[in-house]
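Yeah, one chain of the complex is gone here, protein chain that is, but the others are all in their spots.
For chain A:
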C-alpha cells in the first residue's frame, strides 16, 4: 500500500488527476473495501487486477459516484470532492462503463447513446444531429451499426460497443471501463484498444478492469492489484509481468489447501451422455453441445470456463431447471432426465445456484427457514410440520456448515455474503444428496469463507458425496479438484488431473492467448 504513496510522491503532482485515499466501503457486515489508495494518471491507462469479490467493481462505483464510500476521500485535481450520484461525477468529467449493460433494449442505438443528454434545438430534439454524431461514433469504433437499430436486435458484443460509444460521446476526462471486453470478439477488442490509445493521446485517463490478464497488459501503463478489499500491490507497466499479477492477485501465503486424499472413489454416481441444451433465450445454437461426463462417488470435479462457456446452463439442466434437447442423465442407475427439480432432490441430486440472491435465498425468511426449505418433507409428520424436528435439523445444518449467525431466527440479510452462501450450501446438503452441483459458489465471498467451503466439501467427498464445482478461477480448481474439466463454447475442450499448471487450464478455455 505504501508503494502507491511513494510512487505518487516521485511523480509531479499534477500528473495524478484522480486519487482515492483510504477508501473503505461496508455493506452491513461485509467489508467490500478496506482502506484503498489508488491513483489515476493524466492520459494514461491504469488497470485494476483482482479476483471476483476483490472489490474492483465496488471501488469503481465509488470513484464514479454510484455509491458513497463509508469512509475516505476522493481527490480530483488535488482537492477533495464528494459525489452524491453518478450525474455529479459525470459533470466533473468522470464516466463509467458498467460490467452489466445499462441500455434500454426497447430503444434504438441513437436514443440510447443520447439518453438523458438529448440535443435540443428550437425546443425539440434534434434527431438528425444525434444520428449524425452516432454515425461518427460508430465509424470511430469501426462498427457497422445503423443508429436506428433497436438495441435488443444487437448481439451482446455490439451492445457493449454501444455502451462504450455512449461513454466516449460524453467526452469525459476520466473514463472507467469495468470489463468492457467480456463479450467482444478479438477484432472488436483490437479496435477498442485503438480507441483507447486515441483517447489517451488526447489526454483522457482510463481506468481499466479485466479478467483477461494478458489482454490488459497490452494496453496498461500502471497496474494496481486488489485482494479482499485491500490494495496489495502497485507498479508501473515496465516493472511487471503476468506472473507478478497472478502472484499478487491470488496471494502467495494463503493456501486454499489441496484436494482431499487417502480414500478410494466409489461407483459412478452421475453419468451424463451426449447432453445437448439449446439456447434458453431462443437463439439458434446450442449452449451445451454433446457433453458427456462421469463423476464417481467421493470425487470432486471442477468445471472451469469463461463466462458464456455453458457451465451454468449445464448445471441448471442437470438440476432440472432447463430442459435438455437430447441426452441422458443417470444418477446411479436411474434415468433422471425426465424428473422435476423436486424429484431430483428426492433421489439425491442438488444444485447450489450461481446467483445466491436471485436463486438461492428467500430474503423474507429467517436463516433457519432458509436452511430447512429444501427438506420440509423430512420434518412433516402426516399433515403438520414438527417444530422440534425442524429446529434440530436447522441446528445440525448451522453446525455442519459453520454459519455464523446470532440465532436461527435472524433475518437472512443480516449475514455476511460468505455466511449467506453457506446457508445455501447447507440447505442443499440437508437434503442428503449423493451428487452436489455448485455453480460458482465462491463468487463474492472472502478467502476465509472460501477455505471453509472447501474444507466442508472435502469432508463430504470423503463420506462419498460426488461434487461438481463450476468456477472461473484457476486457483480454485487446483486446490479442490481431483479432476478438472475445461468447458469452451458448450463442449469439453480439455480434461486434466490436479497436477496440471494454471497456464494449461487457461489456454484450454480460450482465455489467455494474447493477440
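Definition applied: contacts are C-beta pairs under 8 Å (C-beta built on N, C-alpha and C of every residue); 3 or more make two chains touch, one makes a residue touch a chain; residues count from 1.
Keep this in mind: contacts and distances are computed from a predicted model.
Missing chain, UniProt name from the options "Chemotaxis protein CheW", "Glutathione-dependent formaldehyde dehydrogenase", "Cytochrome B" or "Erythritol transport system permease protein": "Erythritol transport system permease protein".
Here the missing chain is touched by one residue of A:125, A:283 or A:342, and it is A:342.
Note on the undisplayed chain: of the listed residues A:68, A:283 or A:362, the one touching it is A:362. Among the residues A:118, A:409 or A:503, only A:409 touches the chain that is left out of the figure.
One chain of the complex is left out; on chain A, the residues touching it are 27-28, 319, 321, 340-342, 345-346, 351, 353, 358-366, 368-369, 373-374, 376-377, 380, 383-385, 387, 406-407, 409-411, 413-414, 427-428, 431.
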